[in-house]
Every structure is written in structure tokens, then in C-alpha cells.
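Worksheet: the structure to be examined is printed underneath.
As you look at this complex, bear in mind that one protein chain is not there, while each of the others sits in place.
Presenting chain A:
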Amino acid sequence: MLLHDFLDDAVADVHADLPALVTASRSQGRSIRRRRRALSAVGAAAAVTLVAAIVVALVPGPGGRQGEVAADLTNPVRVGALGGETAPATPAGVVSALAESVDRVADGKFGRLQGEVDDYEALAALLFEPVGGTGPAGQVMINLQPLDGVGTAPYSCEDAWFEGITDCETHRLENGDSLRTYWQLDDSEFGVGSQRMAVEVLSPARHLRVVVNVLNTNPWAAGQHRAEPVLDLEQATAIATQPWWDARRLPVEYVAAGKRLDLFEG
């Protein structure tokens, strides 16, 4: 007898209580959304698209006032060369990896470090105030997700289209991954004048989607904007293309460094 038939037969009389399943999973799903919003406010325009990253927009918490920018940390994470060993990802570990990655490509101050790891993805966000220029600190965010729901290679800008997107480009990297970059202007979350630059790495080999978002503002800035996002395209690409990014495991150095960080509770 075929195993397929064995398996089919073994569960043939199993049926779900569909109305109850809908009700219970909706309720649990709402809790997940609320928990995520406690960390992040999802950028409305980006969240409704298949390909847009879940944009982490830090919500002002009890310690934050409109217009206040708390980017006062210098070099919050220092690790030496990575040894190649990994450990399970932690929220602080992901933030640690992001902060150190930003620090490797740009000079400036950091603030409001946040991270989350769940069964599906890992994400982190921080404020970064680069040396030079005027305006508020900008958010830098990273999402590490399974490569699901984004179609198959070759990836195109048509797949990534949503309202407000501009200057989208795709490139094939030497290792076979795809790089997709685009800007979103004047989004509903941050208002007219806001810019979000997104750099996506779509890696079938690692079954991973890395999305780095860089803003020219932050939720505490109350409509203030820099002329440009706080990292440029080359810097954001350098961060997104690090080969060790993973939704579940990180270099042990970052996980260890995360234990020394105080995360912002928004």
C-alpha cells in the first residue's frame, strides 16, 4: 500500500471546527498584532503589500515626547572579528547585530534600540543620528523573514510595486541572491516629506528575505525630516548583504553583545 494512501486513510475522518477555528485564530492573531505594535507601528502603506517589509516604526512610549530625539549612544556595540559560530537569535542580539552593522558603515549616535524574535521572523529597529546634516535622527530597521510569499526568482520591481514607490531597481548578486532597492515617499505613517529607502536581499539559497529600511525621520520627530535617509544606498546595501543574517541564528558575538544592551521599551 502506498504511504500516501496510508496517511490519507489515517486522517480521513479528521475535520476541523471551522467557525471555531476562525474565531479563535482571529483572536490570537489580533493579540499577535497588538504585541507587534507594542514594539512597532506597522507602516500602513508598506504593510498592505506583498513585498514591502513590515516597517518598524517605533511608537512613542511613556519616556518619549513628541519632538524628542533620544539618539545619545556612541558605539553601543563593539565586537571583534566574527568566528563563524552561531547561536539562537535573541531580540537584543538582532539589535546588536544591526547597531554594529550600522556603526561599521557610518559615524553617528544611536538610540532607542528595539528587537523582536518570534516563530516566523526576527526584526530590529534603532534611531541613528549621523554626523553632519541637519534634522532628526532617522530610523534604521531590519526584517529577517523566510522567503515566502514573494514569488520566485528572478524577482522584479513589478512584484514590489505599491503606491508611492519610486526608483526601484533589481540586481543579481554574485552569490545568486537578488538585491532589490526602492524608495517610498510621503507615506501615510510619516507624512509629506518622509522618505523610506528599502534594500531587500532575496536569497533562495538561504530561504531568507532581508529587508533594511532607512528613514529620514522617526515617529517622535513630529513631521520633521532630514533631506535624505540617514544612510545612503551603498551603506544600507552593505548592511543587508552581510552573509550571516538569518531569522533564527546569529553570530555568537552579537548574541553575547546583546546581553549588555538596554533595549528601549516603547
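Everything below uses one rule, namely that a residue touches a chain if its C-beta (ideal position, glycine included) is under 8 Å from a C-beta of that chain, and two chains touch if they have at least 3 such contacts; residues count from 1.
The criterion applied here is as follows: contacts and distances are computed from a predicted model.
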| query | Which one, "Haem-binding domain-containing protein", "Transport permease protein", "SigE family RNA polymerase sigma factor" or "Multisubunit sodium/proton antiporter, MrpG subunit", is the UniProt name for the chain you do not see? | reply | "SigE family RNA polymerase sigma factor"
| request: Could you tell which one of A:Ile32, A:Leu173 or A:Val192 touches the chain left off the display? | output: A:Ile32
| task | Looking beyond the chains shown, say which of A:Ala16, A:Ala81 or A:Val131 touches the absent one. | result | A:Ala16
| Which residues does chain A use to touch the chain missing from this display? | 1-11, 14-16, 18, 21-22, 24-33, 36, 47-50, 54, 119-120, 146, 148-152, 207
